[in-house]
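What you see is the complex with one protein chain gone and the rest in place.
Let's turn to subunit A:
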Amino acid sequence: MSLNGKACIVGAYEHPTRLAENRSVLRLHADVAKGALADAGLAKDDIDGYFCAGDAPGLGTATVAEYLGLKLRHLDSTECGGSAPILHVAHAAEAIAAGRCNIALITLAGRPRAALAEAQARAAAAAADGRPAKAPLALKAPDPDAPELAFELPYGPATQNLYAMVAKRHMHEFGTTSEQLAWIKVAASQHAQHNPHALLRKPVTVEEVLASPLVSDPLRRLDCCVMSDGGGALIVTRPEIARELKRPQIVVRGTGEAQKHGMGGQVDLTYSAAAWSGPRAFAEAGITPADIQYASLYDSFTITVLMQLEDLGFCRKGEGGRFVADGNLISGQGRLPFNTDGGGLCSNHPANRGGVTKVIEAVRQLRGEAHPAVQVPGCAWALASGIGGALASRHTAATLILERL
């Protein structure tokens, strides 16, 4: 079943906080849910479908439903990492098309930055008392029953060095340079200066990116996204209901999802799962990458953006470096403005996963509600793309193509 035209995004809200002290994860989910409802002009009891992923506490859908007093007839907690909310839009459209719900809420929220600060404070207090201190941990502990981890964890894979191996292989295969990757941060920082909520608002130069400390070679600190708290929510409904609401109609035109993993040892780091999710989304939408006027691209690292640009077909494989160094990502200059809120590289990466903010900025662009300095004139077609998990190991890709009617 094609999902083209089956659903619209009528509500979008991003939490303004970047450091959620004294505010629980569930409270953040509730904040963004309320924000999206207000944006759509809908009430809590209108929601009959709810979508969340592993960042929601407790039993996910049921825990959030209890806190907010939701009465649901459709729920979905598909967990696929940071790409989850993008994929949830497709799943919501599918559920709506099947008649299983009318108005679907999607939330993502977290407070890894505050949690890390609290863990560090506890460790410092314990050390001052001479008690043994547990090392602060920002991420969930690995699952001992996952059979692949025995063949990875002894070697110290971290998000940073996994993506770094992709970058190094890309450089080896295609001659991509650190300077080219730096242009991705430069473009994001050009946009972030206009976002009052962005964690990093100062525009940076290629030289500043190259001078930042090495994190995992060849990636430097400014090749990495920020660590932030916050979240976001979306409301998806059927077109008939969307027409009655006093909001611009943002129609789901194309969706694609895919996953990639170690493939029994047939490792190839030159492409991501977006190489599969992208063509599916474009086929469903009936358009080509040349039709896209704005792109939200998951930007956990600069290399993540480069891989999606190539894998989604915005440029040929191996030519991403040249594409970004030509300034193509900068709004007002290039042919594919990206992450005009500053993205994860400069603004926000709530719950260590950024998918929802990608869809939110795409909706802002399509509504003409992005900051005037970065708004794409007459933006009618936008794409949101997410990578969940980690490039170089198992990950998922979700691609969403939206049109403003």
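A few comments on the model shown:
Everything that follows uses one rule, which is that a residue touches a chain if its C-beta (ideal position, glycine included) is under 8 Å from a C-beta of that chain, and two chains touch if they have at least 3 such contacts; residues count from 1.
We take it that contacts and distances are computed from a predicted model.
With the options "Sulfate adenylyltransferase subunit 2", "Bacillithiol biosynthesis deacetylase BshB2", "Zn-ribbon domain-containing OB-fold protein" or "Branched-chain amino acid ABC transporter permease" in hand, the undepicted chain maps to the protein name "Zn-ribbon domain-containing OB-fold protein" (source: UniProt).
Of the listed residues A:A33, A:L108 or A:V166, the one in contact with the hidden chain in the full complex is A:V166. Contact with the omitted chain, checked across A:G156, A:P196 or A:P372, is made by A:G156.
Contact between subunit A and the absent chain runs through residues 144-145, 147-158, 160-162, 164-169, 172, 215-219, 262-267, 269, 392-393.
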